[in-house]
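A single protein chain has been omitted from the complex, and every remaining protein chain is retained in its original position.
Should a chain be cited, it is by its letter among A and B, assigned in written order, with residues numbered from 1 in that chain.
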Amino acid sequence: MPRPRFLLAIPAWAWLVTFFVLPVATVVYFSFGYKPGLFGTHATDVLSLDRYREALSPTFFTTFINTLRVGILGTLICLLIAIPMAYWMAVKVSPNRRVFLLALVIVPFWTNFLVRTIGWQVILAPEGWLSGLLQSVGLRDGPLAILYTRPAVLLGVVYNYLPLMILPLFVAFDRVGPALREASKDLGADRWRTFTQVTLPMARPGIIAGVLLVFIPLMGDYITATVLGGARGNMVGQLVASQFQAAQNWALGSAMAVLLILVIAVTVLVGAAMAYLVSWPFARHRRLRLADLPPAEART
Amino acid sequence: MTDAPQDPAPTVPTGAGPRGSSGERGRAGAVELIGVTKRFGHAVAVDRLDLAIEPGEFIALLGPSGCGKTTTLRMIAGFEHPDEGEIRISGEGVRGVPPHRRHVNTVFQNYSLFPHMNVAENVAYGLHQQRTPRAEIRERVAEALDMVQMRSFADRKPAQMSGGQQQRVALARALVNKPSVLLLDEPLGALDRQLREEMQIELKLLQSRLGTTFVFVTHDQHEALSMGDRIAIMRAGRIEQLDTADEVYARPASAFVAGFVGQQNFIEGTLGADGLVHAGPVRLRSTRRTETEQVRPGRVRAAIRPEYVSLGPATAEGGPTENSVSGRLAGVAHLGETMQFVVEVPASIGTTSLVSRIPTPAAPSVRTGTTVTASWSSDSVHLFAPDRAPAGTATTDPVPS
Partner (left out) sequence: MSRASRPRPVRVLAHSSAAPRIRSELTRRGFLTVAATLGGATVLSACGGEESGSTATGTGTATPRATGGDLEDSVSIYTWGDYDSPDVLERFTSELGPTISLDSFNSNEELIAKLVAARGTSGYDIVVPTGQFIPQMIENDLLEPLNKDLIPNLEHMDENFLGRAWDPENQWSICKAWGTTGFVYDNTVITRELTTWNDFIDAAQNEASGRTSLLDDPAELTGIYFWANGIDWTTEDEADLQAAEDFLVNDMAPHIAAFDSYPGGSAIPQGTHVLMQSWNGDARIGIMESPEPERWTWVLGAPATELWMDNWCIAKGAPNIEAAHAFIDFVLHPDQVIDQVDYIGYHTGAADVEARAQEAGLEMLDLVFFTDEQVATMQEGEVNSAQQRIVDIWNRTKAAAGA
C-alpha cells in the first residue's frame, strides 16, 4: 500500500511546531498582554499594543542602534576574516593538515563560551599579562585601555562567532573543488579573478549560511558584549532579559523580543536586497543575449 | 595580476592570439618537450620525456592509466611544473609562465563548466578575461556555439544538459579563445559509445578545419587510432613509440605497443641460431626484417595479430610444425564484421589460447570442440626482445583526474 507522502514530513513539522512555532507564538501572544500586578508576570485578558508603544521608547531605540552596530560590524569582520582563512584551509592546505586545522577551529567550542570570554576579559585587563607585556616591551606607555570599549566588544564577538562563519565557508570553498579553479585559470583568469568570478560566487550558499549563523545569534547575544564591553556592550537581549528576570514583566519583555525578531528579519531582508543590488551590475555585465544574432552560416 | 595584453588588437582571425604572436609566426602552435621529468614524491610520473608536436597537428597521447599522459598534458597547460627539462609552446619556453598566461586551452575530462553561469556566459568567460570588447564577445560566443551546434542552449545552465551537450559547450568554451594549442584530457571518456564515436568524427573535422594543434589524451586505442595524426604511446612516464596510426599498428616498436594497440597473440620462445623461434612444439619463422634484426638469440616474444591467424582442419599429429599449431576450438564469438575463434594451445608456448579473427563472410563453419589448426604467415610474426620493464610495474596515475 503506498502511504501518503506527508507522513514522512510529520517529524519535521512536529519539530518546527514544537520548537519554533509554539514558543514564538507564546511570546507574541504575551506581548499583547500586560503585567497585572507586583507578583504577576503577565496577563492576557485584555489585549493591546501598549507594550509595543512602551518597547519603542528612546531607550530601546538607542540600545537597538548599538545592537545593530555590533551585529552588523561583527558579522562583517567575521566574514572578512573567515573568507581568506576558509579559502586557505580549503584550497592551500593539504588534506591531512586540514583535519587538524578544522579541529583547531572547533576546539574552542569544547569550553563554555562564557569562560572563554572571561578569559579575554582577564587578558585585556589594564593589569593583565598582555598589558604588562606590551608595557615591558615598550609598545605602550600606560596600562592597556581596551577593556570596556567598543573594540573589545567586537573582539569578543568576532572571537566567539568566527568558527560559525569559517565552517560553512570552508565547506563551500571545499565543494568548489580544484577542477573549476583550474578551468578558470586555463581560460586566462589569474588567481584573483578566479576567486572573484568562480570561487566566491559558487560559495554563495556558504556565505549566506555563515552570515545568518553569525548575525542572528549575535543579535540576541548580550553576554559576550557585556562581559567585554561593560556599559558599551549594552544589547537588546539585555533589555529583554531584564524585563523577564528583574522586572518580571513578561508582557513588555515579549514585546521587546518580538521587535528584536522583526528587526533581525528586516535587516536580513535589507542585507539580501543590498547584496542583490551590488551584484546586479556584475550579473548584467556577464549576461549575453545571442538570440538576435544571425547564425554563423548567414554571416559567412 | 595579469599583465596587460601585449597586443592591443586581439582580433587575430586565426591561429595565434595575442599572447602567442611572438616573432616566430611559423612555430605558432608547436609544442616541444625536451627531457621533461616530473616526480610526485618518489614516484616518477614523467621520465625524461621528449616530444615534438608540429603546428596544426592532432596528436594523441595513448597509454594505460598511470602512464604519465595526463601529467604531461597538465605540464603543457601549466598546472604542473616539470622538475627537469623544458617545455616550449609556439617556440617559446614556458618555464614559470602560469596557466592563465599560456595561450593554450584545455577541454577537461569532467567538462568543468561553471555551474553558476549559463552556456553563453561559460563560453564568454575566457574572452572576458582578455577584456575583449562586448560586441566581439557576443559574436565570437555565438560563432563558437554554432560551431558545436549548441546555440539554442545558450541560456541553459550546465546542470540542465546531458553529458554530450556539456562536452560540446566545454569545447566551444576552449576554442572560442582561438588557442594555439588545444589540450583535451580524455574529453569523451564519460560519453556512451555511440555519442563518443560521433564526437570523434566531429572533433577530427573541427580540428582540420581550424588548423589548431590538438593534444588529445586517451586510454582508448580506438579513439587514438581514429583521430590522431600521430600517436604517442606512453608507458611508465616515457614514450614507447611516436608514429602514425598505420605505423604504430603495423610496426609496433615494442611488445608493449604491440599489445596495447589492437589485439595480439603472444608466444614465448627461444630464438635459435637457425633463425627460428622454438616455443614448445611450435617453430616460428619471422620474415619481418625491421624489428627482427634488433632481436638477439635467446628468450624472445613473438606477436601475431588475430586477423593474421587463419584456421584449417586439423593436420596429423607429428613433429614440430612451423607457423602453425593445432588445438581444440574452445569458443566462437560473433563480433559483427568479424568472427572470433579461440583455440586451446599447449601451455608450453607461453599462452593457453590463440585468438583468430576472420571476416564473417570468409569464416569457416567449425564447431566448438573440434580440433583445428591455426596458422599464420611468416611476415605477420613480430619478434621482440624480452620486456625491459614488466607491464605490471607502471605506477598508478598520481594526478587526480
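The definition used in the following text is that a contact is a pair of C-beta atoms (placed from the backbone, for glycine too) under 8 Å apart; a residue touches a chain by one contact, two chains touch by 3 or more.
Remember, predicted model here, so these are calculated numbers, not experimental data.
Asker: Kindly name the visible chains that come into contact with the excluded chain.
Answerer: A
Asker: Touching the left-out chain: which of A:Ala86, A:Val105 or A:Leu147?
Answerer: A:Leu147
Asker: What subunit A residues would touch the chain not displayed?
Answerer: 23, 26-27, 30, 35-45, 57-60, 62-63, 65-66, 112, 114-115, 118-119, 121-123, 125-129, 143, 147-148, 223, 226-227, 229-234, 238-239, 241-250
Note that only the chains that are shown with their structure count from here on.
Asker: Let me have the rounded angstrom distance from the C-alpha centre of subunit A over to the C-alpha centre of subunit B, please.
Answerer: 53
Asker: Would you pull the subunit A residues touching subunit B in the complex into a rising list?
Answerer: Per the stated touch rule, the residues are 178-180, 182-194, 197-198, 201-202, 204, 286-291, 293, 295-297.
Asker: Spell out the residues on subunit B that touch subunit A in their complex, using ranges where they run on.
Answerer: It is residues 1-2, 77-79, 98-101, 104-106, 108, 110, 112-117, 120-121, 124-126, 128-130, 137-139, 141-143, 145-147, 151, 154, 173-174, 177, 400 of subunit B that touch subunit A.
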